[in-house]
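My questions all concern the structure below.
A single protein chain has been omitted from the complex, and every remaining protein chain is retained in its original position.
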Amino acid sequence: MIAVIGGEAESPSDACMAYEAGAEIARRGHVLLCGGRGGVMQEACRGAREHGGHTIGILPGATREEANPFVEFAIPTGLGHARNTIIATAADALIAVGGRYGTLSEIAFALIGEKPVVSLGSWRLVTLAGEPVPVIACASARDAVDVCEAATVGGQGGA
Amino acid sequence: MIAVIGGEAESPSDACMAYEAGAEIARRGHVLLCGGRGGVMQEACRGAREHGGHTIGILPGATREEANPFVEFAIPTGLGHARNTIIATAADALIAVGGRYGTLSEIAFALIGEKPVVSLGSWRLVTLAGEPVPVIACASARDAVDVCEAATVGGQGGA
Amino acid sequence: MIAVIGGEAESPSDACMAYEAGAEIARRGHVLLCGGRGGVMQEACRGAREHGGHTIGILPGATREEANPFVEFAIPTGLGHARNTIIATAADALIAVGGRYGTLSEIAFALIGEKPVVSLGSWRLVTLAGEPVPVIACASARDAVDVCEAATVGGQGGA
Partner (left out) sequence: MIAVIGGEAESPSDACMAYEAGAEIARRGHVLLCGGRGGVMQEACRGAREHGGHTIGILPGATREEANPFVEFAIPTGLGHARNTIIATAADALIAVGGRYGTLSEIAFALIGEKPVVSLGSWRLVTLAGEPVPVIACASARDAVDVCEAATVGGQGGA
């Protein structure tokens, strides 16, 4: 289960990258997890659904109306932004596409849980001490999924 | 999306009822939602999977190892018992099979959210003032799913 | 730390009982925990504050505006009704005054956590099998706090 995380109002290039990430996740037989709303989340779901994959959306609100039309299984939580912690906990690996503070919170929770995190034009983090943070920058959706697969082999398993 | 809720260590008759509920949910094309663990949850998932349905398990822990083998999509939350609120929020209707305090918490949250709740040998609630609580007792899994379908038609829709 | 739980729109007798419970909790040097809003919660806070006690309100929303004026420490959570689980987890014992489904959810979570629960005209629960549920009915606020103190001595301690 691989999450694609990112914001609701994204640039065309982020939307394109998200679509490709969703498509690649589906082609390789993984399940796409996301926050279920618009922007990057919608494009990733569309990419996955158009390539035969399953998509799950963990929603902040209490009803499924806010889900984008490519979410196959919508999970309204009623938890607001705290639902971000569930996305990071439930995913085996995460691919961040662009994104702002919500995405940053998901990356932080994924790092707490020692999950692999790949960045496609998303946050690049360096601690004050100059220590690098294990967020792996990739240039393509294919590379991103390669990294996710490699990082979870022998770990807690794929989807 | 219909939830089957109930405990981990249940009687043979509860297990049988849970299996039938899962099977009936799958036969009618709905998605089964549950807490993802053993007992009633496992039997409901088994019933659904053996009849071609999809199953989602919202887990209390942070890893998917605790999921029963019939959970198709395991969602570890790391929230402990608070994950019960998500099951009640995400389901369109709930079927309670036996169960103890965890099940009671899910029923309570479903009632807060004005979701239909059916009891198959589970909690029967009456307020101190003698006011009845809208938990509908049924005798069979088929009746239970009938009630769920009738109660959500025209409402927020089925799965 | 003793929680007083109950609804927002309560009868005058429930309001009176809640005030007395808050007052008694303060007189004995305990901290009052509650959901921070109106009705029973407000009266309990008022009783505690007017008798020199501390009051904490765990709020469902993301801002402290919804707190009643007698909440000394307001904790907005942004979690909606799921904040009920925190009240049950954080309290050493709970006193339920009237209340509806929200109160029922807090009682259920307290029972999951094996916390003492006292009812002042609140839910009286019996399982289908006729097995009694350990919610202790009391007639006065003084008795209720007595039971809370007795049940937590030697247990996980008072506030």
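Read from first to last, the chains carry the letters A, B and C; within each, the first residue is number 1.
We take it that contacts are C-beta pairs under 8 Å (C-beta built on N, C-alpha and C of every residue); 3 or more make two chains touch, one makes a residue touch a chain.
These figures come from a predicted structure and were not determined experimentally.
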Looking at A:Gln42, A:Thr55 or A:Ser122, which makes contact with the chain not pictured? A:Ser122
Which of these touches the unseen chain: C:Cys16, C:Ala90, C:Val126 or C:Ala151? C:Ala90
The listed residue (C:Ile5, C:Val31 or C:Cys45) that touches the chain absent from the view is C:Val31
Residue among A:Cys16, A:Ala82, A:Ile136 or A:Ala151 that touches the chain left out of view: A:Ala82
Touching residues (missing chain, whole complex) on subunit A: 81-82, 84-86, 100-102, 104-105, 107-109, 111-113, 121-125, 127-128
Positions on subunit B contacted by the hidden chain, ascending: 62, 78-82
Absent chain, residues of subunit C that touch it: 1, 31, 54, 56, 58, 62-64, 73-79, 85-86, 89-90, 113, 156
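Quick note on the criterion: only the chains that are shown with their structure count from here on.
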Sorted by label, the chains bordering both subunit A and subunit B are C
Centroid from C-alpha atoms only, then distance subunit B to subunit C, rounded to Å. What do you get? 28
Find the geometric centre of each of subunit A and subunit C from their Cα atoms only, then give the gap between the two centres in Å, rounded to an integer. 40
Give me the residues of subunit B that touch two or more other chains. 85-86, 113
